[in-house]
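As you look at this complex, bear in mind that one protein chain is not there, while each of the others sits in place.
Labels run A, B and C following the written order; every chain starts at residue 1.
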Amino acid sequence: MNWGSPAEFFAMGGYAFYVWGSFGVCMIAVVIETILLFRRRTNLLLQLKSESSGNP
Amino acid sequence: MLEVSALCCMRGEREIFRDMSFVLADGAWIHIRGENGAGKTTLLKALTGLLRPASGSVAWNGIPLHESRDDFHRDLLYLGHANGIKDDLDAAENLMLAGSIVDAPTAAEITLAMRELGLNPSSRTPVRSLSQGQKRRVALSRLALGRTKLWILDEPFAALDTAAVASVCRLMDRHLDRGGALVLTSHQEVPLGGRGTEVWIGTPQENNP
Amino acid sequence: MNAFVAVLRRDLLLAMRRKSDVAMTLFFFIMVASLFPLAIGPETALLRTIAPGVLWVAALLASLLSLPRMFETDFADGTLEQLALAPAPLALIALAKILAHWLGACVPLVVLAPVLALQFGLDARAIAMLCLSLALGTPLLSLLGAMGAALTLGVRGGGVLVALILMPLYVPVLIFGAGVVDADATGMGAAANLSLLGAMLAASLFLAPLGTASALRIALE
Partner (left out) sequence: MFSLFNWFRYASPQTFYPLAGRMIPWFAGAAAVFAAAGLYVGFFVAPTDAQQSEVYRVIFIHVPVSWMSMFIYLVMAAWGAIGLAFNTRLSFMMARSLAPTGALFAFLSLWTGALWGRPTWGTWWVWDARLTSELILLFLYLGVMALQAAIDDQRRGDRAGALLAIIGAINVPIIYFSVVWWNTLHQGASVSLTRAPSMARAMLAGMLLMSLACWMYSIAVSLARARCIMLERERHTAWVGELAGSAS
């Protein structure tokens, strides 16, 4: 185990900004991409539903 | 002989027509009809090989188009919506350049072809300053130049006056008599002799037989 | 081969009728190259260092600017359709048009480059090297550019788009081309750069017309 305490873990030996900046932004990017995809899909399904109910 | 079998064409994800089949024998002509936007130009483009059909095939003299493109193009004269002439050049130069890619026509042949369409062969005016009808005439002069066997013409009579329509029809009749084949679209009746048929895209309109 | 000569003559004739297009490309080249000393300052040593890069970038931008001419008018007036239906390989026709573009848009740049190089205080040997690199590199710009021009044919915002898709492809040409003068001046010899440019030219002479032809067929559908 590399870390004595959670605080030490989060400090990353003084490089917290760089390490968490990298991992954090990647995480955020992944989450945003997933959310956007979900929204695109739900909007699309709603649209298709209104289209199919509009002219059966 | 042009054979079209089970042709289906798409524009984007929209199906324009499907199961289009017909045979065009030598010396025969086909008038493609349909409302605006029915897909007449799409069909013509598929016949020339410019447009790749979604399914089905077009064959020239029994050989599918994509297998012998150059041979087919040697036999083909296509005239689209656009005239295919350069605005910066005069009529004779245009015909000379268009012909030179296939086989260079002589100046005498070009003069003759322009006379057929009622154009002044000695005019050096750039095509830019000609009227729409005159531009169309320049483009159609290629009909009188060519020795091609298959003509595919998109709205050849657009913007033409009666005299020009008559001379184009004369050229077409001569072409058919020589055993040439012709496909054209037009919104007007086409007064041609010989074996002509109509092909409809979509449903035929009621006022037509 | 017949078709190749015919298309080449046709495009050159058309370029002769529109001399203003050629002039505009040249003016653009001169202006971009002249802006750099104004922005950076008249310090001769510095200008001499950046000259090959500046002139190369200016030539690249000028040729980029002239690319839409290659197919756009032919596409609009229907002559491109006719060329695609000619009984000759479309790649050969594309090659003729590329050569015509190079002769009409890039050769004037190569000819003018020495004059601009004098502005930057390059010596005779460096100028010769610069012209050599441009003479070998600009055909590559035309060849790669033809693919970009064909892909963006008739597309809205085509001018910016063509720049966007071509910049990455131009990177090797720029690096090897602009490096020629430096390599020669530092005594390393420009042979490696020049032969790399030559190799790329040979490869794209074969591949780029094929790519252009496919792109044109896609655009004409």
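We adopt the following convention: a contact is a pair of C-beta atoms (placed from the backbone, for glycine too) under 8 Å apart; a residue touches a chain by one contact, two chains touch by 3 or more.
What you see is a predicted model, and the numbers here were worked out from it, not measured in a lab.
Across the entire complex, contacts from the unshown chain go to A, B, C.
The hidden chain makes contact, of the residues C:Leu55, C:Met147 or C:Val181, with C:Met147. The missing chain lies against chain B, touching residues 10-14, 52. For chain A, the residues touching the chain absent from view are 1-3, 9, 12-15, 17-19, 21-23, 25-26, 29-30, 33-34, 37, 40-41, 44-45, 48-49, 51-53.
In the full complex, chain C touches the hidden chain at residues 147, 151-152, 155-158, 161, 164-165, 167-169, 171-172, 175-176, 179, 182-183, 196, 200, 207, 211, 214-215, 218-219, 221.
Here, only the chains that are shown with their structure count from here on.
Taken as a contact graph, the chains fit none of the simple arrangements: neither line, ring, star nor complete graph. Once the centre of each chain is set as its mean CA position, chain A and chain B turn out to be 57 Å apart. Within chain B, not a single residue touches two or more of the remaining chains. Touching chain B in their complex are the following residues of chain C: 2-3, 6-7, 9-10, 13-14, 17-18, 73, 76-79, 81-89, 93, 217, 220-221.
Only residues 45, 48-52, 70-71, 73-74, 76, 78, 80-89, 93, 97-98, 100-104 of chain B touch chain C when the two sit together in their complex.
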